[in-house]
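Left out: one protein chain. Kept in place: all the others.
Chain lettering (A and B) follows the sequence in which the chains are written, and residue indices restart at 1 in each chain.
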Amino acid sequence: MKNFLKIFSLIILFSSISLSTQAAEKVEYLKTDWSFKGLFGKFDRASLQRGYQVYTEVCSSCHSMKYLSYRNLAEKGGPEFSEAEAKAIAASYEVKDGPNADGEMFTRPGKLSDKFVMPYDNVQAAQAANGGAYPPDMSVLVKARGGGVDYIYSLLQGYEDPPAGVTLDDGVYYNKYMYGNKIKMANQLSDGLVEYSDGTRATVEQMSKDVTTFLMWSAEPHLESRHQMGFKAILYLIILTILVYFSMKKIWSRVETEI
Amino acid sequence: MSDHEYTPKSKFGKWFNDRLPLLTLANHLTDYPTPKNLNYWWTFGGILTFCLITQIVTGLVLAMHYIAHADMAFDSVEHIMRDVNYGWLIRYIHANGASMFFLAVYIHIFRSLFYGSYKAPREIIWIIGIIIYLLMMAAAFLGYVLPWGQMSFWGATVITNLFSAIPLVGEGIVTWLWGGYSVDNPTLTRFFTLHYLIPFLILGLVVLHIWALHVPGNNNPVGIDIKKPSKDTVPFHPYIVIKDGFALLMFMIVFAFFVFYTPNILGHADNYIEANPLVTPAHIVPEWYLLPFYAILRSVPDKLLGVIAMLSAILILAALPWLDSSKIRSAVFRPLYKQFYWILVADVLILGYVGAMPAEGLYLLVARVATAYYFLHFLVILPVLGWKEKTLPIPLSITEPILGGSPNLATAKNKESLNN
Partner (left out) sequence: MSEKKTNRRDFLFTATYAVGAVGVGATIWPMIDQMNPDASVKALASTEVDVSAVSPGKTITVLWRGKPVFIRRRTQDEIAEARSVKLGDLKHPEKDEDRAKDPEWLVMLGVCTHLGCVPLDQKGEYNGWFCPCHGSHYDISGRIRKGPAPTNMEIPKYEFVNANTIKIG
């Protein structure tokens, strides 16, 4: 048993080393409390809904979210808009469909099964409209950046005047959390930019947090069920391990060996 | 295989068994005499079997939803993560399962190194094991390409380009591997096919691995040959089954923690960006389990020699039964080897660490020293140690570790005649 604990702690040690080597690359990001972290972490519904508002009113003019569908907005574990609300949101978009019987493409109001409408038809159009820089698709953006939510949250608030000696080209901005500090997206958020219907004050910090929460959900839409299932699974495994341990003791008591 | 003839009790069982001796096989497996002093390091064989089956089952499921096409692979993975029922769970088990598989295989290999399990008469088991390990690396690499993210694409580019180091035919081989002039759709589809194939090759080799094991029987922490069955052994079922089961459950707790709470920690963020042949990620690293070999590759300044060094680092293991000249198996009775063993462990961990760091300055220097030491260990230290080292007395049997302990190697060798 002693031997076993040694192995077990070795595995834990290994895991923590692997975690810390990743941490070693991290910059000091701005900190905030994320409701979805931890063993029982869940999304803050109101924050998700506000985050969706920030996305549609601010980000969506350049950034696509091609893996999300309008139906996702009403799904469990997400912003949980009511089905009627999600339908109304979908219907407020013009979706290209077709070809119809005459062989022509046409537009119609969006349905729940439609994917989020993209701001540009393709990558080239997006680049042409943004001075050569492609505004990345945001569906899995949180998972595609080393610092995850903390990075996005900090980046949105990280705009500063460039320090002396740094010169910026036209259309390039200084951001202290950006890799290389130069970013082609201008500062988008300012206090009171959106008007939250639930009365929350739309500070830059609040909007950053809300939209980042929304992006976390879009990257991990099953996070809540993952946490719930994980807790049950690990609890179950512990119970079974204890049972097996005592069964093992019983069985091995027939031979005189320490186990 | 079995020492005694087995006859099924039921009439049908006997009829069936005379035609296909499956029941004899099952009986052999349950009765298989196992040294009773096996410690928990020996449970990783069972854990690895679990890992292989988990990977095959989850992999089959993922293949039902995955689309091996350069334009659709990334989307189909997101489709699995979002829409397929339990798709996220199955994919996270598969992705983290690869890491857990390698974690277990490294423990398994280092257990072998410590207790001298590769020595006669178990050389074939060991060599099959090395082949399995090589195939695992191939499967892991091919599998990592399938999501078609940035790391997939550039990992595939870098690893396939290793073959270009071969003089004269290198470039031709790389083009042949790609099926084009760069990593592209033909590469992806063939990688998918091979990724699907290799686990079944591994499965076949695992059967051979276990078969070869059941001929001489298990090594054990004391490293002596034991008579079987005897009071030194216990039947595999239920003793070893329940013990392996217990260890497996502990392993699964760690596994579950990764899957449910930090499913992406062992992966790389860049792989959530769709492959882009125009932009290389700033910092290319392989998965953690390949890092030591990556460090060896980078520590050699010459392209061809670097590839050779990396391959030799793995293939040298196959020659280990003949490089290690000591007749004593277990490091418990080899005080000097024990110290060198732990230095090797540290050396490999250091290689892994510098493999993850940029190849420059101090890191590069450390990588070079560690690489040199790695080869020194196998090519110089082990052969020399065999005849220089003064080993400790070896017990005659597991149950009587002190009584009849032999003071030197000569008596230890004679113990078989004593036992008889």
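Rule of thumb we're sticking to: contacts are C-beta pairs under 8 Å (C-beta built on N, C-alpha and C of every residue); 3 or more make two chains touch, one makes a residue touch a chain.
Computed from a predicted structure; not experimentally measured.
Only one of B:Leu23, B:Val61, B:Ile130 or B:Leu188 touches the chain withheld from this view, namely B:Val61.
Interface note: of B:Ile90, B:Ile198 or B:Ile328, the residue touching the hidden chain in the full complex is B:Ile90. The chain not shown here touches chain A at positions 69, 71, 75, 101, 112-113, 236-237, 239-240, 243-244, 246-247, 250. Interface residues of chain B facing the missing partner chain: 57-58, 61, 64-65, 79, 82-87, 89-90.
Operating definition for what follows: only the chains that are shown with their structure count from here on.
Across the complex, chain B is touched by residues 3-4, 7-8, 11-12, 14-15, 18-19, 21-22, 39, 67, 72, 136, 139-140, 143-146, 148, 179, 219, 221-222, 226-227, 229-231, 233-234, 237-238, 240-241, 244-245, 247-248, 251-252, 255, 257, 259 of chain A. Residues of chain B touching chain A in their complex: 36-37, 39-41, 75, 78, 81-82, 88-89, 92, 103, 107, 234, 238-239, 242-243, 245-247, 249-254, 256-266, 269-270, 272-273, 282, 288, 353, 356.
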